[in-house]
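As you look at this complex, bear in mind that one protein chain is not there, while each of the others sits in place.
Chains: A and B, in written order; residue numbering restarts at 1 for each.
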Amino acid sequence: MWKVYKYTLIDLARNKFVGGWMLLLLGISFGLFQLEDQPVKAMLSLSQVLLALVPLVASVFSIVYLYDAMEFTELLAVQPLRRSKILGGQMLALGTALVIGVLAGAGIPLLAFLPDGASLTLLLSALMLTLVFVAIGALIAIRNREKARGVGLGLVVWFLFVLVYDAVLLWVMFAFSDYPIEPWIVPLAALDPIDLGRIMVLLKVDLSAMMGYSGAVYEKFFGNATGILVALAALFAWVAAPSAWAFKAFRRKDF
Amino acid sequence: MERVIFEGVGKRYGRMWALREFNARFVPGETVSVIGPNGSGKTTMIKCLLGLVHATTGAIRVNGQPVGPDPAYRHQVGYMPQISRFPNELKIGQLIDLMDDLRGHERNRTGGPLVNALGVDAMLDKRLGTLSGGQRQKVSAVLAFRYSPSVLVLDEPTAGLDPISAEIVLDAVRNIKRDGCTVLITSHLMEEVEALADRIAYLQDGTLRFLLPPEEIQAATGHARLSKAIPAMLTNTAKSHVESL
Partner (left out) sequence: MRITTLARVAALALAASVSGPSVAGTWTVSPDGPLKQLRIAIGSAQPGDTIRVLAGTYPEGTLTVDKPLTLIGVGGPVIDGQQKGDVLLITAPRVTVRGFTIRGTLVSNVNDNAGIKVKEADDARIQDNVVEHCFFAIHAANSRRTVITGNRVLGDPSAPETRQANGIHLWRCSGAEITDNVVQHHRDGIYFEFVTDSHIRRNKSLHNSRYGLHFMFSHRDTYSGNLFQNNGAGVAVMYSKEVDMRHNRFLRNRGASAYGVLLKEINDVTIDSNIFIDNTTAMMVDGCNRAEVKGNTFQGNGWALRLFANAMYCHFEANTFVGNTFDMSTNGNPVYNTFKGNYWDRYKGYDLDRNGTGDVPFRPLSLFAMVNERMPYAVVLSRSLLTGLMDQAERLIPSMTPEGLEDAEPLMKPPHGTRDL
């Protein structure tokens, strides 16, 4: 696995898109911190950009990269090497490259201008979302033979998670506002990885407001590090589940 | 002892059988040309052997080892695909290093069959993304012959190559065959097939129509040229098939 990982990473290191993504993030981050007179405000704007863009870029790039590598993957698959090691190496390399892109592109400005817990949480949630959407992208690329279809599906999934799911959630809140749905809202939000990443940031920057909602229900959960740890664990599950599915599909895949 | 055994191998995609009841045995040192029209099942058959496609029915053995989740049998297998694409940003040398690592082979970029003959040793520092189709086929050929395979699968090996390189590759096929390697080769070029094949496997609609030495085909049909003999053979087998009913 590590051999596939190493050479895939060498390939990705020179990939123009990965470099471009890092530069784009650097530009946005520095721009925001220069533009806003208060670093907190810049961080909040950056969090909105990251929470929307990171999933999009991670999934679409992974899908495109894996499609383009399909013939090479086929060649690897006829080597004396288990298939799980091929996919494992490729996914890890994609994750590593994109994580480095986020760390360098957004992490450096964040920690330079606002080195505090909120910045770290935002960075952590952007990194987790990168891994989640690499896994989702891999799953899509493996399960669909056509590149255009795969990329389209990636966009649809992103759009679902970034906007549609929240709209549905809001509608559910309205529709069932006469029922005691309060305890269900956070678990429901956890079904959307982007919401999870966002809630992690909220627990740092908007804890005061979250404590208002929590009342008795989530006071313990929100009040200390537990909330962030639980959100983090849920994000890990969001990495693990699509990965496991992708591995299963890849093992059974016919080239 | 047989090197490769297909026993009742079939592959179904949805409701369509791409290959059905394929039975064949291939021995060391023989070269088999696998021919047939597009969609006849040749690629499916080859990919089943390579483990790229999971057979729906039947079993395949290579040197007695089953084709399945255990990748060990692939140490014996070389493969040159019809179309080769590699990671754009890797250098040829790095690709060869990776393959040497994966095969547990000592790294040796400049050594091995075809490296020098096809001029790949002069391109080791070129990035794979900058190569032409023909150059990529050369790299692919080098990788296929590299680890002394006892089973070599070549999918249209000369299609993208210049005539000189194609001749070099075919020479390499003759050599490796002499060492006891079983070579499966698909090709459209009848001259190539005639010159190399010990037996010819003809597939159509997922079914093996015949698997015979060229001489027997020629004898049975009275045509000296395979391009004539094969179509004649097909009408014969069709007749005998009808008669047998």
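The working rule: contacts are C-beta pairs under 8 Å (C-beta built on N, C-alpha and C of every residue); 3 or more make two chains touch, one makes a residue touch a chain.
Remember, predicted model here, so these are calculated numbers, not experimental data.
Trainee: Just list which of the chains on display the missing one touches.
Mentor: Missing chain, whole complex, touching shown chains: A.
Trainee: With the full complex in mind, choose from A:Leu23, A:Ala112, A:Leu163 or A:Leu191 the residue touching the hidden chain.
Mentor: A:Leu163
Trainee: Which listed residue (A:Leu111, A:Leu155, A:Met173 or A:Ala241) would be found touching the missing chain in the intact complex?
Mentor: The single option touching the absent chain is A:Met173.
Trainee: Write the list of chain A residues that the hidden chain touches.
Mentor: Touching the missing chain: residues 37-38, 40-41, 44, 47-48, 51-52, 162-163, 166-167, 169-170, 173-174, 177, 181-182, 185-186, 189, 195, 198-199, 201-202, 205-216, 219.
Going forward, only the chains that are shown with their structure count from here on.
Trainee: Just give me the whole-number Å value for how far the CA centre of chain A lies from that of chain B.
Mentor: Their C-alpha centroids are separated by 42 Å.
Trainee: Chain B touches which residues of chain A in the complex?
Mentor: The touching residues are 3-4, 7-8, 10-15, 68-72, 74-82, 251-252, 254-255.
Trainee: Residue numbers of chain B touching chain A in their complex, please.
Mentor: Per the stated touch rule, the residues are 11, 13, 47, 50-54, 69, 71-75, 77, 79, 81, 83-90, 94-95, 98-99, 101-103, 140, 143.
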